[in-house]
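These notes are about the structure you will find just below.
Of the protein chains in this complex, all but one are displayed in their positions.
Labels for the chains are A, B and C, by order of writing; each one numbers its residues from 1.
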Amino acid sequence: MNLNIMVGGEAGQGVQSVGFLLAKAFARGGYHVFADQDYESRVRGGHNFYRVRISDSKVGAITETVDILLALNNESISLHAEKMTDSGVIVFNGGEGQEIQNTGNLLNAPLEALSIEQAGSKLMANTVAFGVAMGLIHYEQKIIKEVLQEHFGTDEIGEKNVVAAISGYDYAIRKFNGEFGSILNSIGDGNKMLLNGNEAIALGAIAAGCTFMAAYPMTPASSIMEYLAGKSEELGLVVIQPEDEISAINMAIGAAFAGTRAMTATSGGGFCLMVEGLGLAGMTETPLVVVDAQRPGPAIGLATRTEQSDLQFAIHASHGEFPRVVLAPANVEEAFWLSVKAFNLADKYQLPVILLTDQHLASSYSTVDKFDLSQVSIDRGLLYEEDQATSMEVYNQHKITHSGISPRAWPLPDHALVVTDSHEHDEEGHLTEDANTRTRMMLKRLRKSESLQEEIASPHVYGPDKAEITLIGWGSTYGALRETVDILGGRGVDINLIHFSEIWPFPIQTVPELLNNTKQSYVVENNATGQLAQLIRSETGIKITSSILKFDGRPFTPSYIIEKLKEEGI
Amino acid sequence: MNLNIMVGGEAGQGVQSVGFLLAKAFARGGYHVFADQDYESRVRGGHNFYRVRISDSKVGAITETVDILLALNNESISLHAEKMTDSGVIVFNGGEGQEIQNTGNLLNAPLEALSIEQAGSKLMANTVAFGVAMGLIHYEQKIIKEVLQEHFGTDEIGEKNVVAAISGYDYAIRKFNGEFGSILNSIGDGNKMLLNGNEAIALGAIAAGCTFMAAYPMTPASSIMEYLAGKSEELGLVVIQPEDEISAINMAIGAAFAGTRAMTATSGGGFCLMVEGLGLAGMTETPLVVVDAQRPGPAIGLATRTEQSDLQFAIHASHGEFPRVVLAPANVEEAFWLSVKAFNLADKYQLPVILLTDQHLASSYSTVDKFDLSQVSIDRGLLYEEDQATSMEVYNQHKITHSGISPRAWPLPDHALVVTDSHEHDEEGHLTEDANTRTRMMLKRLRKSESLQEEIASPHVYGPDKAEITLIGWGSTYGALRETVDILGGRGVDINLIHFSEIWPFPIQTVPELLNNTKQSYVVENNATGQLAQLIRSETGIKITSSILKFDGRPFTPSYIIEKLKEEGI
Amino acid sequence: MIQLADYTGATPAWCPGCGNFGILTALNNALVALEIEPNKVLMVSGIGQAAKLPHYTRGNILNSLHGRALPPAIGAKIANPELTVIAVGGDGDGYGEGANHFINAIRRNHDITYLVHNNQVYGLTKGQASPTSDFGFITKTTPHGADIPLNPIALAVAANGTFVARSFAGDIDHLSQLIIKGIQHRGFALLDILQPCVSFNHKNTYSWYRERVYDLDLNGHNPENKADAFAKSQEWEESIPIGLIYREDRATYEERLPALKRGALVQREFDPMHAEKLLNRFL
Partner (left out) sequence: MIQLADYTGATPAWCPGCGNFGILTALNNALVALEIEPNKVLMVSGIGQAAKLPHYTRGNILNSLHGRALPPAIGAKIANPELTVIAVGGDGDGYGEGANHFINAIRRNHDITYLVHNNQVYGLTKGQASPTSDFGFITKTTPHGADIPLNPIALAVAANGTFVARSFAGDIDHLSQLIIKGIQHRGFALLDILQPCVSFNHKNTYSWYRERVYDLDLNGHNPENKADAFAKSQEWEESIPIGLIYREDRATYEERLPALKRGALVQREFDPMHAEKLLNRFL
């Protein structure tokens, strides 16, 4: 079972809120939901849409067809009518003088009129539309009310929204005279979480004990800091919005040096400004978590859209050489768990960890089973055990060890002095010009990659172990790729997927064997140059000659991938 | 014939000036000279040295042995005595109470005393030392005077220096009673230029018609801006030192957009701050030349030393994807010619060009034949021909063409309007959210790499076309690698060199064949991870398994490389 | 004759009622009044709602990075001083990300006019605090209220500005006159423009500003006196002075450059042989 609802309209018409309400209502009813947002870099006007996909089994991608289109303006009809399924219904705000008749699969709903009539203002036209959609499928009114009250509160505004929605609901039941197949009831206890990638990362950070974030707003990363800032008082954590990204990363480094778990988050342009700081974390061996929520570049690019084009940059960012970790969560669930892992690896190996997400993951909503917090472990790494608590001696913050990891301490009254430096330094952290110390320190730091390597999970393999066709992807495309395998597999194509979520250090122990097992493989990447393919080649020598690349700022859908494979004769 | 003179002492003792005077005197005498500097990140004290290598045939590297050591302080003796050749002479500032006797190959020269006696101050002790070295080899006094007067002027200060030097000269002739084989006379008309890599780049920029530079001081890049600033009035060019590197690169972009040839220069840390601007040049297709004079990283690293560790960063710097050029001059001569080429490629392809040098190239002096300026051509690329000069219409700054190159214009009164944007834009340069335009613009920009590819020279091959042993290098290590091939080749080893100066776009047409021709090959890089080897693998799939890496901030010498090869049984 | 029609660009993507419309109108009026042709104008903008302005009028345009309106504007002005260079951006853009460029452009006195649409909030990224958000202003990133704001007028006076002015997007005539003066000013002209953001700033609204602004011209203020200017910069909450707050006469950066004495860089001839005399000095 699969139902796709789209809400379209101008920025400012409340598209986002209807979309979220729909997703929430179905999640509450026990369904699996996946919802993405397509919006322009403006606050009013233009054209935005929200797609909500509802299913009784797991979904991790959107589809291009639409069963119900809530067209908050008429432009939405002209833009999306072609995507309608045969039995699909277009709900539009007709009113007086509206040309399109309420016939067939068009439902002329007086959204604004009902809003004014029921709630005294046309501001709730979008909530009316939500109600119409719910009415079309006869969904439980109890859930509708619950969800509206959670969203708008139980006071007057909440009540008005309920009334507006119910008026839409009733209107649909009364007036819709076309064919619409789906009548949906809730199917479970609704015990799934509905959240987006940014929220999952923020929750991961909270679970991991991050108490300090410094960040400068940048789409699509901003909502991580906004979520954390909203919880700062409740949880006692600090979120600071400084003058720029340079300040943000360096503040986080200071806070981490002082002993907290600290992070920053940005998108590519802001990440550019952070790369010198990244090197500072590398040189001073300061644990740090940096989120780069990618969007199409170069430069400002397409500010509100999606792309996977910072992979090579993230791996090579900053001058000089130092170990780092790059994790690219495949979905909302991994966003949470890799956020936790990022903090643990940062502490354990005393280095910067980059969480590489993108707009598609950051702002798409997905249902997941509630994260089991008892599975979250905190590993702060090797800590310095003080023999003389009040020594005031300088301890060796950068002690040269076999593993490259030095027992860690941070400045505390009555503890040893902690010293570090952006210059090459000796074990105590004081600057040095000595050639031999330099070489040993470089080797010490780089040595950390060896044990780090073992922390990196092997890519996911989905579908048969061996197949005629192998798709290779990374990060947020996982859902679309999995579904592609499901669909084509279901049609008898021998196909599987190798998907990377933990990319750097490159999982060299397993990847060569995995790839040598493949026959015809395609990298599928949301970029123009096939960066994962380049990386695979430089790390393994294996050349993936075929690729499906998309770099128009829009996410992949299974049908797009299938279409491209069809062009290749598959 | 080969003579190696080293000057050692504290910062502030005038090591640099003696070193330069020596290099200049021999260059004037028709010799080939190569001179490098080893100094600490401080203004007074510590230990610095300058090595001058003199030969009657081309030299491109230093050697580790020393024939004459001018020890301006006693620490220089303890640090460098072991490098002396059998017949080598250590000149030291003995004076009263000095333990070391003037016997054997030690020459106790009262440098300070002579300076006070002859010039009325001990400030010229270093010039006395210069004179002593010249006296030891009976070099022409005419050249000595010439060089001193050019350096210090012909007024009183110049005269005093001449007197000081001659007193040292005479002292050496009178007092040296050890064995010192070399008696040198000038051997030619001295028609060679003596300059360092930074000066060569600055001259290349001037020859190429660059009139605008914005840069923030950073070792080892600063002297490029200092040279250009010194010539700003004479040549009518502008050098501005703004508040930071972000401003520097963006100013240069503005000046280039306005139609001039513009550049900036920095080292790794400053380059980090420039990468967002690099992407702006990529997106707006603004021609731009950026010098990254590498030094050891990460972070501040070793501020005055050398490394080749920004290669992968330079190729991947900035988020998103856009074409760029990375050139890494092999020596002073190439520094000039690739600087010219950088400006031509930047204009022709309307993109950023990175000149990747390092401290070793930037501040080592080398003799070269005078650059033949008649060979310098200026190619400003495809320019927009206006039909209506006063139209005030917006012309298509980003016209989509087959080559990806759009005819260029810049804002001029009575010309068409020029519009560009850091957002994805249409042909006119106005921002767009359209998926199709986005895809076409990305492809347009990336298409430029195709013809660009043909501009990139194949790596240098030195020695036999095919050999048992192949060394592979890039950038400033060329001299040391060539000499290694010469020496080992002379000893009967079948060895050659493949050396990259033009690295990106990767010279894919020729490299695979070159490399497939090799048997046992070694990448030799001044870094810890073998970045060229990684790049070769990602571009060609060929894995170079052996490497000689050095990352202690000091440059390669032929003997170091030979030593390492010996450890490998060669 | 230059007419308003010459300055008609794309349809603004701003919210209906946004203060940016007034600024756009005032700028177009000023350019028409000054009889400057669009192709003699270069507009350089950063990123934000304000920074989209150039696309909505006409001229040469370089829409640059967030916080970076000034550096490219400076580079272009030096390269070609014949262009009337106008830099445009928001408060986050110019006083946040780009504040270092701001202070230094002022002290170097580049001959540029800088319009800052100061809506005291980050508009384009949907309502976070800006450096000029009033003390205690609550946003998603400042749930316990914004800090003491940055005072652009006081900073510009302290940074040795030569033309420091404030206007209000709700008073198009006033703003237009001030833009004219700013463009005519030899040197860096800062126009801090109070700009209501109807979507995200519900404190500093049209009426909030209207109740407070008063015209310095009608008030006998002497813009040549720095102490008075500094004093005026300290007024806010109760009453807000608009108009020319400080002015002084000082050589511009471009005037001080010996290199520009021989004409615009962009018009120089290319002749590699010019380097010959330099090469000889290395022999």
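The criterion applied here is as follows: contacts are C-beta pairs under 8 Å (C-beta built on N, C-alpha and C of every residue); 3 or more make two chains touch, one makes a residue touch a chain.
Since this is a predicted model, take the numbers as computed values, not measurements.
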TODO: Touching the absent chain in the whole complex: find that residue among B:Asp170, B:Glu226 or B:Asp434.
DONE: B:Glu226
Open item on the list: For the chain left out of this view, which of A:Val89, A:Ala207 or A:Ile472 touches it?
Closed with: A:Ala207
TODO: Return the single residue from A:Ala262, A:Ile405 or A:Ile562 that touches the missing chain.
DONE: A:Ala262
Task: Contact partner of the left-out chain, one of A:Leu194, A:Ala314 or A:Leu351 - done: A:Leu194
Task: Residues belonging to subunit C that touch the chain removed from view - done: 99-100, 103-104, 107-109, 131, 144-145, 147-151, 154-155, 157-160, 226-227, 230-231, 233-234, 250, 253, 256-258
Task: Hidden partner interface residues of subunit A, rising order - done: 190-195, 199, 203, 206-209, 211-212, 214, 231-233, 235-238, 240, 242-244, 246-260, 262, 276-277, 280, 284, 340, 370-371, 373-374, 376-378, 380, 392, 394, 410-423, 429-431
TODO: Over the whole complex, note the residues of subunit B touching the chain we left out.
DONE: 12, 40-46, 216-219, 222, 225-226, 229-230, 232-233, 239, 241, 243-244, 269, 299-300, 303
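One rule holds in what follows: only the chains that are shown with their structure count from here on.
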Task: Gap in Å, rounded to a whole number, between the CA centres of subunit B and subunit A - done: 44
Open item on the list: Where in subunit A do residues touch two or more of the other chains?
Closed with: 40-41, 46, 269, 299-300, 303
- [ ] Could you tell me which residues belong to subunit C and also touch two or more other chains?
- [x] 47, 65
